[in-house]
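Yeah, one chain of the complex is gone here, protein chain that is, but the others are all in their spots.
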Amino acid sequence: MNSGSIKQLKKPLAIRLGEQTVLAKSLVMAEHPFDRRDFLKVLGWGGAAVALSGCGNGSVEDGKETVVSYVETNDYMIPSISVYFNSTCTQCDAGCSITGRIREGRVLKLEGNPDSTINRGKTCGLGQAGVQHHYNPDRVREPLLRTGDSGEAITWEKAYALIAEKMKDVSGEEIAFLSGGVSGHLKVLLGNYLDSFRSKNHFVYEAIAPAVMRAANKKSYGVEMPRFNISKAKVVLSFGADFLGAWVSPVHFSQQYAQFRKGDEDGQRGVLVQIESKMTLTGANADRWLVVRPGTEGILALGIINALGAAGLRLSGDVAGAVKGYDKARVSKDTGVSAEQIDKIVALLKARTPSLVLAGSAAEGYAHGSQNAAAINLLNQVLGNVGKTVEAAEVVPFPQMAPTTGNTAALKKLNDGLAAGKYKVLFSYAANPVFTAPGAMKFKDNLAKAGFKVVFAHYLDETALQADLVLPLDSALEDWGTQVPEYLATCAQINIQQPLMEKLHANTDGKGTRGMGDILLTLLKQRRAEEYKGFADYYAYLRGALLKNKVALGGHKVDDDTFWNETLSKGIIKLEGHVSALSSRSGTAGLSLPSPAAIDAQYPLQLIPSVNASLRDGRHTNQPWLQESPDPLTTIVWDSWVEIHPRKAAELGIEEGDIVEVTGKNGSVKVQAYLFPGIHPDAISIPLGRGHEALGRYAKGYGVNPFQILDAVFDKETGELALHETRVKVSKTGSRVIVVKDEGPVGGRQMGKKIAARLPSDKVKLSEEI
Amino acid sequence: MSVTSLLENYSEFRHFHPVDDVPHNPYKWAMSIDLDACSGCNACSVACYAENNLPVVGREGFAHGQAMHWMRIERYWDEDGREFPDQGAQFLPMMCQQCEAAPCETVCPVGATNHTPDGINSQIYNRCIGSRYCSANCPYKVRYFNWYDYPTTDNVWPAEMNQQLNPDVTVRGKGVMEKCTFCIQRVTVAKNNAKNEGRLIHDGDVQTACQQACPTSAISFGNLVDPESKVYKQWKAQQVELDKDAQIKDKEEGGSELRGYRIFEELRPYPSVMYLERVRESAV
Partner (left out) sequence: MHRFLRLSVLLMGLFAAVGSYAADAPQSEPMTEDDLGPAIEQPIEFPHVRHAKDMQINCMYCHTYARRSAVAGIPPLQKCIGCHNWIDSVKDKPRIKTLFEYWEAKKAIPWKKVHDLPDFVRFNHERHIKRFYFQLNRPVQEVCGYCHGDVKEMTVARRQKLLSMGWCVACHQKDHPVTAEGGTPIGNQAYWYGMRKPLIDVSGIIKAKGPNDCSVCHK
């Protein structure tokens, strides 16, 4: 791969192409596809006539197409030869480094950057679809100002003037800035902007963040996000952590998983045991998948510790005290996991070390989620995994750039403020709370009470539709930026984001899209003109900021331009990070787990909103590849479904394709039923991410949005939304559909053929394989 | 050649190779897929959409079985009648197996699908008349037909989205059959570069889109006649031979320690994709 270097060019692809930015070939192809194949219209008469004309000469069309050549160009730009530029994927917050394939000025495909320690040249499906975010036909292209019920296109100058006017007399208390997780220089600018009003109202909201785990880890290990070394572990015991699907840094964990399976170091294959109430992608890959009654993960963890003690593992006094009473009989009764299974797990954990225990979102989504997570972390400590497979991660030595992590607790606080009518101006960036806030919060109604709402948006999503002013953003492939990922793999790194092509919606007539950094810089200039006048744009700011710290960033030997060009070329700055040692407090204080709740007669089922690896919280649903990419477990596309265990379905008389009504205390949704064996019979599951009423042509009107029927139950310690605490009932509506899915009518059976084959581990010798 | 000889040795003749008397010189592209590493995450499938200009057919189209996923993940459950799938699911990436004696090739009335000297089952779109015989005869069901003219269909490639189309791959029109090509456009570029340097393609010079994306590196692709290639070594270690319809190891004692197998080998299409069986821990 020939990586293009960026020499003395401010914007690497600002190559003047004149009117058109492409060599017209494939565009013409799309507009006049195969017009010489029109003869197929008369097909149906047989192949003979057509076969004769299959290779005629009618296909050479002189002078029909235009060849647009460059006006000026760089030596490395050769028609039909790809150039590669490094950047960072922003489809999720894992911070994978990507390499864009660029031809004739257009980005065609994204690959992983092999130099990144996070993804090592790999990508997930979500990352691959990043180009569809960039080229999306539903992107907002000009600033929109609300006039009554419609939006009026205005210029950026007018938009900035409007913000300046609105911000003139407000105090810091009256401003609220809602955003998703931010890091790097964008976070610095955002902080400075709020600071210029002496405002502390930055609400960082992520709809499906591992917020409870962070808090529990902080208590157990002293850090929010330690490094989980899956590849070193011989046994991974995962309580609902979907680390191959959507949990924290899935591409990184997938590679670790592959090494773990091969047993790279000693040829001994690692064993994965997954304990959860609804099978995740990770659960589907487990050696043993154990279904557990929803919410009793913590009890099972304590039961395993108890059984480990009984099997001869030395437990410290307080731990022994904490797990006293969690004997196998009781644990088995509470969780539904048989005593025999617990014995097998204990034997496995004792025989193979080191192990690794992961607490995932499934265990944490309850009012006692923190307790569950603490109990699971305790298991790690008892097994002596802390320091072996749970390690201290390096920390980027620039705290001001460290990622701000979000949670629903922040949204709740904002929501309360909005309800009280506290905010005169509200900004929203990289969040769609009108779609993702639980219905019980009534966020949309409360939002209307804010004085002036500014939404920075790529699409007209549900939140943008409520805005007074919508400011269109550059796509991630057009914008500059720096990112510090929350989960750092083997070394501290700062990721560079740079444009892979010219802006698709150019800034002509004062319209078009702009980068978030540029917007914040302009807004800051309204406040602190003197301080920021030296920076023409965000690019200049970034370059200046990074060069100022050149020595700390490892560039002490080279001059500024070389350092800058090398940094852009690599797309990553690897750093010597601080390592803060993990604490080994056993963390049994205050550990008390409630007995499983009795079944509610009116709402007998537990609703598990599942997180799909591609759609996540629904911000990417307008990327058609993701809509058409089948859910790995059910193979359903383009729609929502509710997973019901076949036994429960038989009880309720439900069959596949029945439209059922799922009713909770806060509303109901009607959705097709899918019989799914990998779920606890007392639970049902609806995937998140679909059910948009806006966003774009590929998202609007497909499926249902389970966020809307969630109860507002929060974790007692952290205040985080308990995603799995909603109780519902299911009733048939009487109508039926054919489920649109990829699996065949026999539904995942091999019909006695050797298609997807399997061997028990004692029959193979992995160490002898290539 | 007598008729008797033809009948007796039909299986042999069926996969005679087009290169005069030197089969597979200098390339024979093949794959191996480790099902124990594959997590079923679908990254390969999306990467294939991105690389090969695959149209998105929408809900209606998908319901009618018109999905164009050259690379699809099949999901199987255990059939042991247990209430919960406590050994997880089985995932299988399925794409064109590039058979050496491809059932699709023999039935094409116009020779639009045929074997290249480097062992890829090529599909020549402008030759194809859309009889769909090949699809009917494919045991793997990996051939996909253009029922509509997707480039002119609403919301398949609307303005701007069409700028993402890969210029190295034809945008197929209505009435044409298509399928996985082992990313032949990437092979072509790699060949070109290798020729310029006066050498053959080295292992690793060319990656298929699915292989490049795969987060667990479950997919390997390479030249089966290059002893230095990973694919060659894997096939060798697993004792899977390209031109056998039943592997010797499967008849021997102890052969079951090897994980390599090919799907529907008994039908004698001699597929070029070897799968490595998934492993499940016996201790739990």
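Letters A and B name the chains as they come in the text, with residue numbers starting at 1 for each one.
Quick note on the criterion: a residue touches a chain if its C-beta (ideal position, glycine included) is under 8 Å from a C-beta of that chain, and two chains touch if they have at least 3 such contacts.
In this text, all values refer to a predicted model and were calculated from it rather than measured experimentally.
Engineer: Among the options B:C44, B:I120 or B:C210, which residue touches the chain absent from this view?
Structural biologist: The one listed residue touching the chain not shown is B:I120.
Engineer: Have a look at B:I33, B:L92, B:C134 or B:V169 and name the one touching the chain we're not showing.
Structural biologist: B:V169
Engineer: Pick out which of A:T73, A:T117, A:S332 or A:T663 touches the chain that's been left out of the picture.
Structural biologist: A:T73
Engineer: Even though one chain is hidden, which residues of subunit A still touch it in the full complex?
Structural biologist: Residues 16-20, 23, 25-26, 28-29, 34, 36, 38-39, 42, 45-46, 49, 53, 55-73, 78-81 of subunit A touch the chain absent from view.
Engineer: With the missing chain put back, which residues of subunit B would touch it? List them for me.
Structural biologist: 19-22, 25-26, 114, 116-118, 120, 122, 124-127, 168-171, 181, 184-185, 188, 192, 195-196, 198, 200
Rule of thumb we're sticking to: only the chains that are shown with their structure count from here on.
Engineer: Would you tell me which residues of subunit A are touching subunit B in their complex?
Structural biologist: 22, 25-27, 29-31, 33-34, 37, 40, 43, 47, 50-51, 54-55, 80, 103-104, 106-112, 119, 121-129, 131-132, 135-137, 139, 244-245, 250-251, 254-255, 257-258, 261-262, 269, 271, 273-274, 279, 281-291, 344-345, 347-348, 351, 504, 613-614, 624-630, 632-633, 635, 637-639, 647, 677-678, 697-698, 702, 738, 740, 742-743, 747-750, 753-766, 768-770
Engineer: Contact residues on subunit B for subunit A in the complex?
Structural biologist: 35-37, 39-43, 45-47, 49-51, 56-59, 62-63, 67, 69, 72-77, 79, 83-92, 109-110, 126-127, 129-131, 149, 151-152, 155, 157-167, 170-176, 209, 212-218, 230, 233-234, 237-238, 256-259, 261, 263-264, 275-284
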